[in-house]
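Just one protein chain is left out here, and the rest sit where they should.
Moving on to subunit A:
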């Protein structure tokens, strides 16, 4: 175990360039008026 750094989440977002983009996720909304879902708050439906 590392002494100085503890990895809490090991992710590989860049790799989803190849695996993602299916377009099946819920439409998101970035605005303050409508909480359908904003990108940061979504989960992948795959």
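Here is the rule we use: a residue touches a chain if its C-beta (ideal position, glycine included) is under 8 Å from a C-beta of that chain, and two chains touch if they have at least 3 such contacts; residues count from 1.
The rule is simple: contacts and distances are computed from a predicted model.
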{"item": "Among \"Radical SAM core domain-containing protein\", \"Cytochrome bc1 complex cytochrome b subunit\", \"ABC transporter permease\" or \"Ferrous iron transport protein A\", UniProt-listed name of the chain not shown", "value": "\"Radical SAM core domain-containing protein\""}
{"item": "Touch residues of subunit A, complete complex, unshown partner", "value": "2-14, 16-17, 19-44"}
